[in-house]
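These notes concern the structure reproduced below.
Only a single protein chain was left out; the remaining protein chains are all shown in position.
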Amino acid sequence: MIIVMRVGSPEEEIVRVSQEFKDWGLAPEKIVGKHKVVIGLVGDTAALDPLQIQEVSPWIETVLRVEKPFKRASLEYRHGEYSEVAVSTPEGFVTFGRNHPVVLVAGPCSVENEQMIVETAKRVKAAGAHFLRGGAYKPRTSPYAFQGHGESALGLLAAAREASGLGIITEVMDAADLEKIAEVADVIQVGARNMQNFSLLKKVGAQNKPVLLKRGMSATIDEWLMAAEYVLAAGNQNVILCERGIRTFDSQYTRNTLDLSVLAVLQTLTHLPVMIDPSHGTGRAEYVPTMAKAALAGGADSLMIEVHPNPAKALSDGPQSLTPERFERLVQELAVVGKAVGRWSQVAAALA
Amino acid sequence: MIIVMRVGSPEEEIVRVSQEFKDWGLAPEKIVGKHKVVIGLVGDTAALDPLQIQEVSPWIETVLRVEKPFKRASLEYRHGEYSEVAVSTPEGFVTFGRNHPVVLVAGPCSVENEQMIVETAKRVKAAGAHFLRGGAYKPRTSPYAFQGHGESALGLLAAAREASGLGIITEVMDAADLEKIAEVADVIQVGARNMQNFSLLKKVGAQNKPVLLKRGMSATIDEWLMAAEYVLAAGNQNVILCERGIRTFDSQYTRNTLDLSVLAVLQTLTHLPVMIDPSHGTGRAEYVPTMAKAALAGGADSLMIEVHPNPAKALSDGPQSLTPERFERLVQELAVVGKAVGRWSQVAAALA
Amino acid sequence: MIIVMRVGSPEEEIVRVSQEFKDWGLAPEKIVGKHKVVIGLVGDTAALDPLQIQEVSPWIETVLRVEKPFKRASLEYRHGEYSEVAVSTPEGFVTFGRNHPVVLVAGPCSVENEQMIVETAKRVKAAGAHFLRGGAYKPRTSPYAFQGHGESALGLLAAAREASGLGIITEVMDAADLEKIAEVADVIQVGARNMQNFSLLKKVGAQNKPVLLKRGMSATIDEWLMAAEYVLAAGNQNVILCERGIRTFDSQYTRNTLDLSVLAVLQTLTHLPVMIDPSHGTGRAEYVPTMAKAALAGGADSLMIEVHPNPAKALSDGPQSLTPERFERLVQELAVVGKAVGRWSQVAAALA
Partner (left out) sequence: MIIVMRVGSPEEEIVRVSQEFKDWGLAPEKIVGKHKVVIGLVGDTAALDPLQIQEVSPWIETVLRVEKPFKRASLEYRHGEYSEVAVSTPEGFVTFGRNHPVVLVAGPCSVENEQMIVETAKRVKAAGAHFLRGGAYKPRTSPYAFQGHGESALGLLAAAREASGLGIITEVMDAADLEKIAEVADVIQVGARNMQNFSLLKKVGAQNKPVLLKRGMSATIDEWLMAAEYVLAAGNQNVILCERGIRTFDSQYTRNTLDLSVLAVLQTLTHLPVMIDPSHGTGRAEYVPTMAKAALAGGADSLMIEVHPNPAKALSDGPQSLTPERFERLVQELAVVGKAVGRWSQVAAALA
């Protein structure tokens, strides 16, 4: 931690402040600049809150954090080695990670009925997907909008899993549903709106299934990694990060702004695998293929694509869904890029 | 709903789309423009999702909502009459509303110990506050930071309530704690990070205590009112909205950007009372008085101010807290503005 | 400047880096932390660019600026004394500054014809305004929209000045027009879109008329003050800052988000007077009175209000204009707040 004192801070106050930090068990080192005095705090400062330090004296102007606030999520924590999140599916383990082929996740926004979800599962499986996504519990802006079929949809996801051999990714909104969801899901998703629902993060961290953590709509990279830190600190080491678009000043054409720069940034900060969701990230099916290809060339470890057998009839998020035919074509386009950058699996390649 | 068809949409598609809407029980009306065809949908469209409509045809370019998405939260719902939220406190009812004096809420970010919370309560009461705020459960970015004293802090709030006669406002983060909190709190706060935790909104809507709903860090006005709609639709009519700063491109000097324009906007949209929190909204105690006065002159129904007996020792959010002395002085400054704009209570005025 | 070295930086690199800074004439001081080494640079660092420093070594992780980047604009530069910008008008000097009554600027977005501008000038003068605003050259998003009457409008402003006795504030968009504008204007406005048109800033800094510098739509406080610094450094000490709304994620109800928190922040950073423009800041006339009152209570040194004799016929920005009648009523409302906070002039008070 670096403490910048205001211009004109009295010497006795600097002495007092330094003594206070010594009392906290830290070693303060003073640098006298041309106009200002700066105090460097040496010692175990990771747990300190800059805001708390600032209040030690009204003469403190700013407190600058030198250490990153996250530990277990940091790349240093694993000495520069990227994590592999191996997820059990009916057809064996599928691994998310930097040294593995890109993992394809596809499926509808919400589970509507058995025929629909089973058919979609088979179609996306045939096209090359590894996981089926589908919402049983849906976060909706309006209390009057369709909220998902809930528990009964979980049964349909189980049926689709069995029929297709795909792993299942579905969202938890309420900790009270966690146990039921974990019985069916291979990966449990925490949605963007709950990224800082710390009670929920602690609870998904205390169970065994891998966790897919979507980035909050206006979450900084640091806040996102700190949310992952909640899960890791609670004991669950299998966390996948998912970028799904952030909120900016322009929402005329895209619902959100898909922030692909996280691909460059996260690989310098964290060992956790990164998924990109261009469907929510743009909100329009016609933009999805372009962004999916860009994400793959930029090093995404996984892609999540909304696919619906009949987008016109989708109960939620229709306009951002691809038809199964368009998804098949997209996988072929992705295969070309994926092979070029060395992130395409033999098996998927065979299918594509 | 207004549907804009793309340039060059085939006539038969426009016929087909119109028929589909008729099948939904709506009356489509067509306007043929110079370049584009527009279809107006007449009927009960409030429950429709623009995204869903868009998927009826790939020839649909945009869907524009004409009706506001919120109903119970709208000013029209109460025929232009503003709500009064009367809250029971040890010393009688205190009412939040446009035709009432401004309600002052003060207290520390988190409850630290009995002496501290009781002393603060007495001090802010003496200065003119009507409610004590204080966190038992604290949402913290880091899992390693102080998370609040939890259940034991609830007991301390009860003690402070009894000792001071103030009403109590405290935050719920986990629905599992709701019952315990409701035993102590006079108003239950839903924090910014949980503004779209829809499970929690339904549960606070299903109990009786008034709800203070903080605006999410990047929540639009519409999303905020829709979050209130969740509570109202679940049966709880006593909702107070609280602006606490939004996220913008600049966080060099203020932690958030306090959006006082909600004062002008909300009074044209909703009947619900509006509180302003300049402490979280700026993140620095020295900015609080200026923003509090501006908020009061702009028509705020309530102000929430962080006060801590010794900000330098605060376990959380110290730098944004005022000392009790500074709070007393602020109340005097507020009294001058409040009297000028006719929003100051006789009683508080007497004290100030 | 504080330089944070990456974890694991080789000792010889730290020595080399330190030597390089010594070669620059600076005194580097090293603090060895638990994980990282930090170097404090003592000496004349204000002119240094953090980005440039970062490139001295790939082992440098971050460079943190301790000094503010602005000098002449800073409050320290005037030893804590606020500036007074005295502007000559036909009826004597009007002074913008913290220890002076609020200055009212009113008028239409653009000058349409002689009758309109003269009538508006007389009306707003009678109501209590000190300056007339009116655009001769208008920045418009579309090349097909009305661009202002240009030079001929300058003559009309001169006529309105003479007829009413008001000072004139008008915008320069092109340095080539500066001389002509300076013949008529008492204050020259640089618009939000040109806030970082550095060529223009240098040129308005090199002439004598006071400059009104609007904040760019996404300009940080630091960038805004650095733009003022361009004018000050070029020799013109009479700069007034004007907040007119920033761009955020929500533009559903307000065109921009009026950032009143600058009132609190700027008074700790700069000696320059601050004007608030609630008309552009919200984009809707019905929101203007609320925000104007809030700004005044928050310490604004001046208010700029759009007034149009017939907003329905305005050639630009109609919906954000008040009628002269509504402006008169607003001045009366402002007088109540202004007297309470001690920022209302005897003369204006007499009129109101």
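Labels for the chains are A, B and C, by order of writing; each one numbers its residues from 1.
Just so it is clear, contacts are C-beta pairs under 8 Å (C-beta built on N, C-alpha and C of every residue); 3 or more make two chains touch, one makes a residue touch a chain.
In this text, all values refer to a predicted model and were calculated from it rather than measured experimentally.
S.K.: Looking at B:Ser9, B:Thr141 or B:Ser218, which makes contact with the chain not pictured?
M.R.: Answering carefully, the residue with contact to the hidden chain is B:Ser218.
S.K.: Which of A:Leu156, A:Ile246 or A:Met275 sits in contact with the chain that's absent?
M.R.: The single option touching the absent chain is A:Ile246.
S.K.: Among C:Tyr230, C:Tyr287 or C:Trp344, which one is in touch with the chain left out?
M.R.: Considering the complete complex, C:Tyr230 is the one touching the chain left out.
S.K.: Mind listing the subunit C residues that contact the chain we can't see here?
M.R.: 46-47, 49, 51-52, 54-57, 69, 139-145, 147, 173-176, 193-194, 196-199, 202, 217-218, 222-223, 226, 229-230, 233-234, 247, 283, 311-321
S.K.: What does the interface between subunit A and the hidden chain look like in terms of residue numbers?
M.R.: 218, 220-222, 246-250, 252-254, 257-261, 263-265, 267-269, 281-282, 286-287, 290-291, 293-299, 336-337, 339-341
S.K.: For the chain that got dropped from the picture, name the residues of subunit B it touches.
M.R.: Within subunit B, the residues that touch the unshown chain are 2, 4, 7, 29, 31-36, 38, 40, 42-45, 62, 64, 66-67, 76, 218, 247-249, 251.
Basically, only the chains that are shown with their structure count from here on.
S.K.: If you average the CA atoms of subunit A and of subunit B, how far apart do the two points sit, in angstrom?
M.R.: About 27 Å separates the centre of subunit A from that of subunit B.
S.K.: How many angstrom between the C-alpha centroids of subunit C and subunit A?
M.R.: Subunit A and subunit C have C-alpha centres separated by 40 Å.
S.K.: Could you tell me which residues belong to subunit B and also touch two or more other chains?
M.R.: 218, 222, 247
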